[in-house]
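Then we have chain A:
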Amino acid sequence: METPFEPKIVAFVCNWCTYAGADLTGTSRIKYATNVRIVRFPCTGRIDYNLLLKAFAQGADGVIVSGCHPNDCHYTSGNFHARRRWIVFRQMMEYMGVDMRRVKFAWVSAAEGAKWAEVVNSAVADIRELGPSEAFRSMTRDVA
Partner candidate 1 sequence: MQTANTYNPYLMRIDKITDEAPGVKTFQLKFTDDADREHFSFRAGQFGEYSVFGEGESTFCIASSPTRKEYIECTFRQAGRVTSALARKEEGDVIGFRGPYGNIFPLEEWKGKNLLFIAGGIALPPMRCVIWNALDTRDWFNNVTVLYGARSVADLVYKHELDEWGNRSDMKLVTTVDPGGENPEWKGKVGFVPKVLEDLAPSSENTIAIVCGPPVMIKYSFPVLAKLGFTPRTMFTTLENRMKCGVGKCGHCAVGSVYVCKDGPVFTYEQLQQLPAEY
Partner candidate 2 sequence: MLSTDERRAMHALHQKAKELLESGKAKVIIGYGNGTGDKARPVFVRSVNEIQQLVWDQRCRQNLAVYLFKPEIKKMGTPAIVATPVVVRSIVQLIAERQIKSSGLITLTVEDSAVMELADDASLEAYVASHPVLFPPHVNKEIDSLAAMPVEKRFAFWQEELSRCFKCYACRSSCPLCYCDRCITECNQPQWVDVAPHALGNFEWHINRAMHLAGRCVQCGSCNIACPVGIPISLLTIEATRIVEREFGQYAGTQCNAPAALSSFRVEDKETFIL
């Protein structure tokens, strides 16, 4: 019997808002999908787009990037910088043929435990529907 597809999702989150928010999800006993591996960063401003590429190259089916809401950045403006980069990066990836429905961007504050569960659940549902990330996986080191 074929095992059903379980998406592997990497979440890059900021330490001050989303990580704390995800913590709250847990302490509030909100159940949510277990497909996410969380990687914590000081700030969304630090989340280089290359990290997203690396995640896909190493077999992720989807990525979530999340941090503090605008105006709430612990470092004042890291998330504003990040937002600009995401705006460009998303469109560039689409332009180069990578389906960006696999990447979810979110603002999740430390108080939004429920929102985090929702973001994850909807990401898992969407990516389950899209299936394994074949495009990126076809782009291997075997193809000269």
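Here is how the candidates were picked: all candidates are chains of the complex that A comes from, given by their letters.
Here is the rule we go by: contacts are C-beta pairs under 8 Å (C-beta built on N, C-alpha and C of every residue); 3 or more make two chains touch, one makes a residue touch a chain; residues count from 1.
Just so you know, these numbers come straight off a predicted model, no measurement behind them.
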item: Touch-positive candidate for chain A in this complex, from 1 or 2; value: 2
item: Of all residues in chain A, those that touch candidate 2 in their complex; value: 48-50, 53-54, 57, 70-71, 77, 80-81, 83-99, 104-107, 119, 122, 135, 138-144
